[in-house]
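All protein chains of the complex are present and in place, except for one that has been dropped.
And then chain A:
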Amino acid sequence: MKKRIVSLILCGLMVFSAAGCSGGGENKAGKDDVTLTMWTHINEPWNAAYKDAIKEFESENEGVRIKLETFPYDEFESKVQTALIDGEGGADIYELWGGWALDFTPYGTLMELPEEMAEKVREENYEPTYGALEYEDKMYGIPLEYNIEYGGMLVNDTLLKAKGLTVPKTWEELRKTAIEGTEHDGNIFQCKGFDFVNWDSVPYYFLAFILQQDADYMTADGKFDVTTDAAKTAFNELATMVTEDKVTDLEGLTGGADMEGYQQLYAGRNMIVPRGPWTISEGEQSFGLKLGTDFDYAAMPQYGNNQKFASENGWSLAVSSSCKEQEIALKFLEYLYQDDVMLEHNIRCTQIPAKKSLAQSEEYKKEVPYADVLVGILDQGQFIGNFNTDRLKETINNTFVSYCSGEYGSLDEAMEDMNTKLNGILE
């Protein structure tokens, strides 16, 4: 009796486990079913857009299934890194941020795109959107968006009007407006006129101001050079707004605030904050404010002779080289890369398109009107460079804090020190 029961349980388990092996089944067309895994970070509208695109792709490709797995942003990078290092397990298709690809492309962990597709990516997209995806003239992914932290600024209309001020149109006007809009109570700010001190803005504005003087922060042989007059002028321009104009403080880099600068703008404590357009949805959804009434997204007045700026890659998609069904994974990338699919994805995710034609299209401008202040300057952007951008930002920000706190004897000393540390990143 006992043996019978055991045999029955074992048979049941065999049937159950055989049923679980669905990967080897066949579809109506007689081909084997294929299941791919795709990893992205958690972002509700983005995940919904991916799901719909996957659904559409699956309906066009019988027997193909793409399983979307999402992870909190904080742990996403280490998750991707561990999976790609391991080679086995993990996903077939990865969403990659900024310069993450730089760590993987030299070691063959990502699948190389076919030359024809690579050429399309180069021709059809803005350069700053795919720089980190390229290695030795080969392309390892498709860019989804243009990551732009320069060129736009959030303006608290209520505060601006209350002080009888208007949105500044020139750099001089901006500095003047910032001073007039700033309010202190002793050492405590009641309102910061222009709160540009945050992890992204100080480095990006510093680099942009160098470029806008028709200079460069890198030499022809690929080294940093921030000891030039243009670099010193740019750095000093930003530093004096903290030390002399006192339109903001260093809290955004040193800590001590209860919210980020742009959130403080939504809370009515900052008047102007330069940030990317990704901050807009938070103002509307979390703070219940209305774009165009309570706050605006305005064009940043240019500092120099033009609107040149540096930018690192935004989000992109790449296929793991250990993916067993690379052809199908590539087919999915090609599907998403189509103009109409990508446009819908960019609109739903409120991304600035990486593709030139989409960013300049009437449909996009109509659907995402606030992006209008940025699309006009996209072609003036240049890829920031093949290095760890977190270390670049850390170096510039630390020097900025130290200089503004009076820890350097002179501006020259600060720039020399920063130059040495920046070149250390390249070693």
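The definition used in the following text is that a residue touches a chain if its C-beta (ideal position, glycine included) is under 8 Å from a C-beta of that chain, and two chains touch if they have at least 3 such contacts; residues count from 1.
Rule of thumb we're sticking to: contacts and distances are computed from a predicted model.
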Open item on the list: There's a gap in the complex where one chain should be. From "NADH-quinone oxidoreductase subunit N", "ABC transmembrane type-1 domain-containing protein", "Putative tricarboxylic transport membrane protein" or "succinate dehydrogenase", what does UniProt name that chain?
Closed with: "ABC transmembrane type-1 domain-containing protein"
Task: Contact with the hidden chain (one of A:Gly89, A:Gly256 or A:Gly288) - done: A:Gly256
TODO: Using the touch definition up top, pick the residue from A:Asp33, A:Asp52 or A:Asp103 that touches the left-out chain.
DONE: A:Asp103
Open item on the list: I'm checking contacts with the chain that's been left out. Which of A:Ser78, A:Thr227, A:Gln338 or A:Thr420 qualifies?
Closed with: A:Ser78
Open item on the list: Given that one chain is not shown, which residue among A:Thr243, A:Gln326, A:Ser402 or A:Asn423 touches it?
Closed with: A:Ser402
Open item on the list: Need a quick check: the contact residues on chain A for the chain that isn't drawn.
Closed with: 77-78, 81, 84-85, 103-104, 106-107, 109, 187-189, 199, 250-251, 253-259, 388, 390-391, 394, 397-398, 401-402, 405, 407
